[in-house]
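Take a look at this one; I'll ask things after.
The other protein chains are all here in position, but one chain of the complex has been omitted.
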Amino acid sequence: MLRLYDYLLSANCYKPRLLLSMLDVPHDLVPVEFYPGREHESAAFRKINPLGHIPVIEDDGFILRDAHAILVYLAGEYDPARTWYPTADPRLLGGVASWLQFAEGTADTASAARLCVNFGYEFDLEACVAGAHRLFRVLDEHLWFREQEGLDWVAPAAAPTVADIALFPDVALSEEGGISREDYPSLRRWTERVQRLPGFIDMPGVLPVAPLPYPPT
Amino acid sequence: MTAPDPASLLHPVAAGADLMPRHVVRSRLLGRRLAIWKADDGFVNVWEDRCIHRGMRLSAGVNDGAELVCQYHGWRYSNRNGNCVYIPAHPGEAPAGGLRVATFACAEKYGLVWSGGSPDAEPPSIPALEGGEVLVLRSLPVNAPAALVLEGLAGYSFRPTAALGTDTPITTSADAGNPHSVTVTATTTGAESSVVFFIQPAEAGRCVIRPVLSAAPAPEERLATLRHHARALEELRAQLEDSSPAEAAVALPLATLEPLRSGGTAGAAGGRHPQLQVRVARKWVCAEGIAAFDLAPVAGELPSFQPGAHLDVHLPNGLVRQYSLTNGPDLTGVYRIGVKLVPEGGGGSRCMHQSVHEGDALDISTPRNNFTLRRDAARTLLIAGGIGITPLLAMAQTLARQGLTWELHYFAQSDDHVAFDEMLAPLAEGVTTYCGLSPQETGAELTRITRHYGPMQHAYLCGPGPMIDTARSIAAEAGWPTEAVHFEYFKNESARDDSSAFDVTLARRDQTLRIGAGMSLLNGLRNAGIDLPSSCEQGACGTCIATVLGGEPDHQDVYLNDSERAAANRMLTCVSRAKSGQLVLDL
Partner (left out) sequence: MNASVPQEPGAAILDLWHPVAIREDLRAGETTRTRLLDRDVAVGLDDDGSPTAWLLTGAQHDAAATPRLLPTIAAYEFAWTSLGTPPEEIFKIPECDEPDRRNLATFSVGVHVSAPRAVENFLDLGHFPYVHAGILGQAPRTEVADYRVEVDPETNELWARDCEFFQPQAAAASTDGQMSQYTYRVPHPYCVMLYKSCPTDESRFDVIALFCQALSADRVLFHTFMSVIDEVSSDAQIRAFQTLVSAQDKPILENQTPRLLPLEVGDETSVRSDRASVAYRRWLGDLGVDYGVIPRGAHR
């Protein structure tokens, strides 16, 4: 059985948890107590990931670290329809990769701010918040234009991709780091669309949304 | 010209397209946080973004299409009037009449949603936007004060859609038509186009630019036009935010925006049952011998109600009759009742059938509820006989919308006597109708229907007396406890005892009132014209407290502590009564 080394409150671990659920892949969660135990830095865990961070997956002997790398692997291995990581269309694939890179930025700003507020990490909170707002402005405008084109997702495809999964936790949990989404109405609509996808699971900090009265078309 | 008070105008607060189904928009106007949502019936609600219970933001809540549900304790607020219609911690009790969220004015114009503090205000009329299709451009929040943003927008420059991608020379002119918008017109050879910038003053130092283009471009040019303006505005925003002095933000006074109706328990009047005037908007025969009526308000919005509620109708012949509401949460804007003709009755139904016509005005009471639907049952059985369908129809629609488990069993004389077909149809899966059964056959069906009782199941019965009696005894035999079987005019199961009667003397007025059994002291005082504020009307919040000068109170509240009770010098008038035959209050 596929194993995910996981911490409940980690935005980065939430990414593979979400995709595993949406792809309906059976898996075991192996809890790694990031806080307060700092188990990810323990000698035992460093045997699995010498860099000492989570998430990590172990799939039939294959070990892979880093949230976005894991998303790419899971989509490649477990999505026969090839929509989550669309290798058949080079332009689309390039776009997905570009948004995965963008999600590194939201992790370094929005999610870093959350670590400061929640667990007292000593990053420059003000810089993290300002950086997150800069990225959210870009993403909100991007998603507004997607809506104008009649598209729902970050990459220009009819179906969601790993880019949506990579961005969702950093955005949906941003208010825990003091980053309000009041100014980003398109971001708020997009997070609701992600929450309505089949197989969506929440985590603490993500509040439930209303189901649509009819299936989205 | 003196600038009008910004709080008396309507301002844009969202784009119409932002109001997606089952979504709640988070916005802000003049420092007030707003939750904006569109119900399934198309009505747009602009509310204070704050649950009256524990201050939770309602913009984080769940829009179920007819009610907005708070995420913290599940309090439900009704579309249109913002009344609290359900408190899950107390499933067997209807919320006190006056509980409601603060609501603001709302209008839709030029593809934008407008709000403000004045009931009479209207969105501005801008000549450039009249008489043609407009295009709402992407709005842009700016961290700069409104005055500075308006000034900056006067220097906005763009190309008309027809001149996009060309380098023909452009002339632009700006016109500050009113203190809250700027119209910028760009002209080039053979093409002219205007953008109107409305400003949403969100809070000191922050506003939202909401641009509208005067003429909608052809579909193939739409995206390019949107992108052209988004880029130009983005540049302007960068300049504005660079030049915006931080201290200007603090110095700018914001007007105080007051809601049309404040939240909480605004005013004591909520506790009374004022009369309403309605008009018969529609009258039709919905079954053999049954007339249905849609009653629409003569002015304003109708008060909300819970499933199971009824109202008094004051008939033209002087009689007063009670009728149950059949509305589910989706039918707003009217009260729908069904009236069965009883030819040999007291004349109420004859009058409704024969003398009340579409367009007639009627006086009614606000809805009251003695037949409260719990929404916490594992399974709800609804059993209707004849015209008894009316309150159960309201209940079935409410349970269906909330996705709860229910079944409706409807006994009628014949197919022709089945009322409200069009409301039953969407509920079809949960509805079973039984036509023309003998009393024995009815009893057999009732035995079958009630044979499985489990914990947290509830049954609601409404119909002719003998049928209710039969159903109750059959259910009791099948193991249904009495508290799980509800029937119309069923007494609230609250542990409070309001059976005493006593006199209350109002020391400051030298007046004595009689409070009879079944009437609360609070309502007795109100009937005598003494307005005491109240809120929960459950003896919990302490709002309706009064000072006792004489007599022994019968404390039934949960607010006062033991020593305060022993002191006997204060009491909560909503639930507490008198142990002595007489009380003296400092009123």
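Every chain is named by a letter (A and B) in the order it is written, and numbering of its residues begins at 1.
FYI, contacts are C-beta pairs under 8 Å (C-beta built on N, C-alpha and C of every residue); 3 or more make two chains touch, one makes a residue touch a chain.
Since the model is a prediction, treat every value here as computed from it, not as a measurement.
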Exercise for the section: Among B:Arg321, B:Arg375, B:Arg526 or B:Arg577, choose the residue that contacts the chain missing from this document, as touch is defined above. Expected result: B:Arg375
Exercise for the section: Determine which one of B:His23, B:Lys38 or B:His53 touches the chain that has been left out. Expected result: B:His53
Exercise for the section: Could I get the residues of subunit B that touch the absent chain, sorted low to high? Expected result: 33, 49-50, 52-57, 60, 71-74, 87-92, 99, 264-265, 375-378, 404, 455-456, 495, 533, 535-536, 538-543, 558-559, 561-562
Handout entry: subunit A residues touching the omitted chain (full complex)
Key = 8-9, 31, 33, 35-37, 39, 117-120, 175-176, 178, 204-207
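We adopt the following convention: only the chains that are shown with their structure count from here on.
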Problem - Touch list for subunit B against partner subunit A, complex - result: 14-15, 18, 20-23, 25-28, 40, 60, 62-65, 71, 138, 141, 208, 222-223, 226-227, 230, 234
Practice task
Within their complex, state which residues of subunit A touch subunit B.
Solution key: 141, 144-145, 148-149, 181-183, 185, 188-189, 192, 207-213
